[in-house]
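Of the protein chains in this complex, one is absent; all others appear in place.
Chain nomenclature is as follows: A, B and C, assigned in order of appearance, with residue numbering initiated at 1 for each chain independently.
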Amino acid sequence: MVSEQIATLLVGCPDRKGIVAALAQVLYGHGANILDSDQHSDPVAAMFFQRIRFDLSSLNTDRVSLEQGIREVAERFKMDWRLAYGHQVKKVAIWVSKLEHCLYDLLVRYRAGELPCDVSMILSNHADAAKVASHFDVPFHHIPVTAETKAAAEAKAVELMTAGKIDLIVLARYMQILSPDLVAKYPGRIINIHHSFLPAFVGANPYRQAFERGVKLIGATSHYVTSELDQGPVIEQSTVPCTHRDSVEDLVRKGRDVEKRVLAAAVRWHLEDRVLVYANKTVVFS
Amino acid sequence: MVSEQIATLLVGCPDRKGIVAALAQVLYGHGANILDSDQHSDPVAAMFFQRIRFDLSSLNTDRVSLEQGIREVAERFKMDWRLAYGHQVKKVAIWVSKLEHCLYDLLVRYRAGELPCDVSMILSNHADAAKVASHFDVPFHHIPVTAETKAAAEAKAVELMTAGKIDLIVLARYMQILSPDLVAKYPGRIINIHHSFLPAFVGANPYRQAFERGVKLIGATSHYVTSELDQGPVIEQSTVPCTHRDSVEDLVRKGRDVEKRVLAAAVRWHLEDRVLVYANKTVVFS
Amino acid sequence: MVSEQIATLLVGCPDRKGIVAALAQVLYGHGANILDSDQHSDPVAAMFFQRIRFDLSSLNTDRVSLEQGIREVAERFKMDWRLAYGHQVKKVAIWVSKLEHCLYDLLVRYRAGELPCDVSMILSNHADAAKVASHFDVPFHHIPVTAETKAAAEAKAVELMTAGKIDLIVLARYMQILSPDLVAKYPGRIINIHHSFLPAFVGANPYRQAFERGVKLIGATSHYVTSELDQGPVIEQSTVPCTHRDSVEDLVRKGRDVEKRVLAAAVRWHLEDRVLVYANKTVVFS
Partner (left out) sequence: MVSEQIATLLVGCPDRKGIVAALAQVLYGHGANILDSDQHSDPVAAMFFQRIRFDLSSLNTDRVSLEQGIREVAERFKMDWRLAYGHQVKKVAIWVSKLEHCLYDLLVRYRAGELPCDVSMILSNHADAAKVASHFDVPFHHIPVTAETKAAAEAKAVELMTAGKIDLIVLARYMQILSPDLVAKYPGRIINIHHSFLPAFVGANPYRQAFERGVKLIGATSHYVTSELDQGPVIEQSTVPCTHRDSVEDLVRKGRDVEKRVLAAAVRWHLEDRVLVYANKTVVFS
């Protein structure tokens, strides 16, 4: 249920007494009806985190007044907070290179209503995905990248993201490494899928690395992109068994299934405002 | 963290506005510090459920006064509620027949500190488990059961449960069917492990049934016992793959692993006051 | 590796001594190089099963002579056998109704080279899938079905299958029940996906049934279609966990992921000649 009248509040702050009561009180005072509330206290970091979904349709004040009330509580408790309204549908750009399984997977889920967003554009350094984009009626941008043109290509991509007011970039097997500058423009707003169970098999060719080490499971990791390659906060991971019978090609095939599920889960959770980042880790409210 | 100073409140009631705020307020008002809070609203049943763990050490009133406050809120919202204090360790009786894998599993977990309870006694219709009980320093009661002695045996068992102030009965592969009278004495307080993924393969010999149907996975189900055989509210289920190579004996062996995990999870969640029952289903707060 | 020069021999027969040696000898005698060999003896049924993949490129006789040799061994041991040549690519028809996730999944895998076959046509009782078929360059046939036209519609479908020399029909969420006559025409050659872990939740609306029973996992089952609804030999099954938070719609969403994987696995294994049926069960060689 992601409707126009629903809002989601995410907060993180140093843990202390009274936070839950203060937030519940301010929402109740304005007539907002709490639909879901999930909380996490990290005793090691002494941090408090909460996600509250509430119904705005019964508000007895207005949004401006409600936000003012939340802001006051937030200041009192030194909260980082963000408030997402159901009517503000997030705009998503999917970046892809040649491998199309994650792209198809996301688009089929999108069409089935699994992903509450507006897939505004598909961007690729290859022309191949144009037909897929067209089939799903999503605008497509082809920005080739070479060593020489990389900076210019990124600049053009950023321009497109800005013009499209993109909220979230999904790297659906986009095989170019992003520059720190680009990453810095979208903190916690670029999701990548890495085809290994990180921190195992960082870098290139993880399935070949897995084959050579002779592991008995392969996996995938979705994470927010940071300036350090494959080191960003992990959102979701999963593995599947493999055996001595599996060639590198078999691992690639089995891996596609995991990659699709793990990336789609991370994207959905981000879109539903379930994910908070701190200390290079994620809190994912279920 | 299950310490003496921690309490857990579980509530269920018809859903309406203001419940979260009211509960948070009453706890805050008495100085209780909320450590964890998890909530679930079922839109189909129009029901509200919440689990709140809080710290009593900072209470600025006392327990009597706090309970009075909670009782007033509960009456206002027509809540079913229960409050569990960390210092009131639950007393558990494990009932077992001949198969000892679940018994060992529970006792090893218990000794490792996984199960916050007092395993007060082991009861069996066979003498075999006496040595296991002795090894783990748990009192053992042997109550043989035959068709003729069944009623008397149950009466004796109930006497032991009553004398031992048993809070929870765990049927760890206890192969006698309990009478409705006995079940009625412990509503939501008898946990059984059934060796299939219910509702498939109800009744006797589920592994043989599974073998004959040629399924490709087998499973186990932990549930609260009700008067209808294998129909009680499911607490946890899991499956493992099997193949054409697996004989009935192989399924039994594979099944033991699932049974152990699924039963232990259900028992732990019950002991941590994570489970609420309604409409013959469970809410299991994570 | 499914190349033109590879053949796969599948045999089943009453178990007795010397079968392995006889088959190995006849292949070796003709110069065929065994690439893979997997065997299963069922001591309960006293049956022997084997799958042998071998390379024809080193044959020192010819195919006619090799088949004659195999036929002689088969007669001696009363074998059911079939021999599949790599150059005889199987022709597949996908039947679908309105839900398109399994259809897309199969077609994306097909395009990625996961499914060694020729997807010759897509058939639907609705017009919706026409665009999908066109996007993947697969011929599409729309055969509406009503209670009145059902027999005629099936006749037309069979005509298409016959004309297209279809080897395998995949029911990718095709929601019409096939007549026994149609089923009898394709014994062991129609694969269906049922959206529950059979034998639980036979029939209509399995996700609603699962929701109402309050199970903690949902699943899917791929099976060969027989004249009894949802009773055919199981090829593959899998489950995923669910919780009290999952509405029927959530179960449907989670289920789509399992359905896709379980159906695709069954189809791939069938196409790779890994599946033997006996006693309403399957042997699936890995």
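Simple rule for what comes next: a contact is a pair of C-beta atoms (placed from the backbone, for glycine too) under 8 Å apart; a residue touches a chain by one contact, two chains touch by 3 or more.
The model shown is predicted, which means the values in this text are computed figures rather than measured ones.
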Contacting the left-out chain in the complete assembly, out of C:L35, C:A152 or C:A279: C:L35
Residue, one of B:R16, B:R63, B:K78 or B:H135, that touches the chain absent here: B:H135
Touching residue (missing chain; options A:G113, A:P180 or A:P199): A:P199
Sites on subunit B contacted by the missing partner chain, in the whole complex: 100-101, 104-105, 108, 112, 114, 131, 135, 243, 245, 253, 256-257, 261, 286
Residue ranges of subunit C at the interface with the undisplayed chain: 1, 17-21, 24-25, 27-28, 31, 33-41, 43, 58, 286
Residues belonging to subunit A that touch the chain removed from view: 40, 42-44, 197-201, 213-217, 219, 233-239, 241, 243-245, 247, 279-284, 286
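Keep this in mind: only the chains that are shown with their structure count from here on.
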Chain at the geometric heart of the assembly (C-alpha centres): A
Chain located farthest away, centre of subunit C as origin (C-alpha): B
Pair of chains with maximal C-beta contact number: B-C
Separation of mean Cα positions, subunit B and subunit A [Å, integer]: 36
Touching two or more other chains - residues of subunit A: 286
